[in-house]
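Shown here: the complex without one of its protein chains, the others still in place.
And now, subunit A:
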Amino acid sequence: MQRIKISPVTRISGFMEIDAMIDKNTIIDAKTEGLLFRGFEKMLEGRSPFDAVYFTQRICGICSTAHSIASTLALENAMGIIPSQQGRYLRDIIHGCEFLQNHIRHFYQYTAPDFIRLPEGNTLFETDHNDFRLPKQKNDLIVQHYFDSLKYSRNAHEMLAILGGKAPHNHGVFIGGITTQATPEKIKQLCFLLNNIRDFICKKMIPDAYTIAGYYKEYFKIGRGYGNLLSYGCFNGYEKLGTLFVNPSAYSDGKIMKLDPTEITENIYSSWYVANSDTYTPYQTIAEPSMKKDDAYSWVKAPRYRELPYEVGPLARMWLSGDYRNGISTMDRTLARVLEAKKIADIMFTLLSNLIPGVSVQKEYKAPQNAQGAGLIDTTRGALGHWIKIEDSVISLYQIITPSAWNLSTRSEDNLPGPGEKALIGTIIKDYDNPVEIGRTIRSFDPCISCATHVYSNGNLIKTMQVVP
């Protein structure tokens, strides 16, 4: 029996430790640990409801727009506001910019270094494993694209700033749509940048992903997880355009079903929190941090749908929309992400061509005395939910369930591993000293939590890799 701990798992947003137990080269148990706590939900209590849009973005620097959108939706829901279609188009274009920025960065800066050798002589690019299989010429082409890609993800943020003031942490997304208006000049500039980004995705990123997939074929059989997939929907339900991407839905046991948001719960059995009950619905309670819990191992909680763990993210969306049905695995997650980038770029062209310049979507809003609302939306990494309660015109409860909480959730009383943990279990580790398989699979979920991942097993510590006992 071997125990491996990896901390930090780099090339993710935040901190994670993986603790895995290995028997006869196979991972028999794994825990994903998130080791950062900030407590945004507590911080939001007593603040102005409008401020949540700007405040919650600061949860994350790589997907800050996601939070501005979910909090805006929660406010609109609480205030009974239905934004105009122009307002939705503008906001969804901003949302699309974040998808592009994120997917390009995730594929090149976070994923590719697991499979290609970056230039020598730079500490940042040094690695310890040796499982690089691409012929030099193909490897070097992707290295070139690694650096080229910086421009295109930067351009996606530039697009975001045209409508949203700045990125990260935009100012544009707000109740009713966005704060500013489209102009012919802005639309032209957005189309120009989008065209270049789409070109890069089609001509470089997608072929590069397939090149990598061709040399690492076993990753189509690694990292399946449960095969339960879930989406809150996005780019959907427009009055005139209908659904351009995916409606709220879930997939389990080979069947796709409509999503029922009342079946979403959160559990803290294995997390460093206490509450009246270990399982609760989003409006019920905000758990209090407490590191004095024997069985807890993470700051990440355990969201469940109909009491089961579900995977969220690009593969879930592309599967549910019918755009990608090759399989559910580490490599399928990566391919679904790059293919989704193209899909999003195409959707953005549709939205841009439906914009009417000079339409203001802002009004003078008044915070309600008492209200509650939910904002459920699929963002880059998957299903993101914000739930707000307003009392005396200030926030009295704010609940956030992030996509990475779904994917890297801990165990509840039933001891079912989270989707990320489940995806690791059963993986064969070829070289104990360099368990490269673990990072590859965990990164395919594009984790966005400050967490730490231990690769670990129940008992007999014989040898630890990368970490001392």
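The working rule: a residue touches a chain if its C-beta (ideal position, glycine included) is under 8 Å from a C-beta of that chain, and two chains touch if they have at least 3 such contacts; residues count from 1.
By definition in this document, contacts and distances are computed from a predicted model.
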- Which name from "Protein translocase subunit SecD", "Protein-export membrane protein SecF", "ABC transporter substrate-binding protein" or "Hydrogenase small subunit" does UniProt give the chain that's left off? "Hydrogenase small subunit"
- Message: If I consider the whole complex, including the chain that's not displayed, which of A:Lys24, A:Lys217, A:Lys240 or A:Lys366 touches that chain?
- Response: A:Lys366
- Note on the structure: Touch with the missing chain holds, among A:Ile162, A:Ile264, A:Ala296 or A:Leu351, for A:Ile162
- Task: Would you indicate which residue among A:Gly172, A:Pro309, A:Gly375 or A:Gly420 is in contact with the undisplayed chain?
- Result: A:Gly172
- Item | Touch list for subunit A against the chain that is not drawn | 5-15, 17, 35-39, 42-43, 47-48, 50-51, 54-55, 58-62, 64, 105, 109, 113, 118-119, 122-128, 147, 150-151, 153-154, 157-158, 160-169, 171-172, 174, 178-181, 185-186, 189, 289, 291, 360-366, 439, 450, 452, 464, 466-469
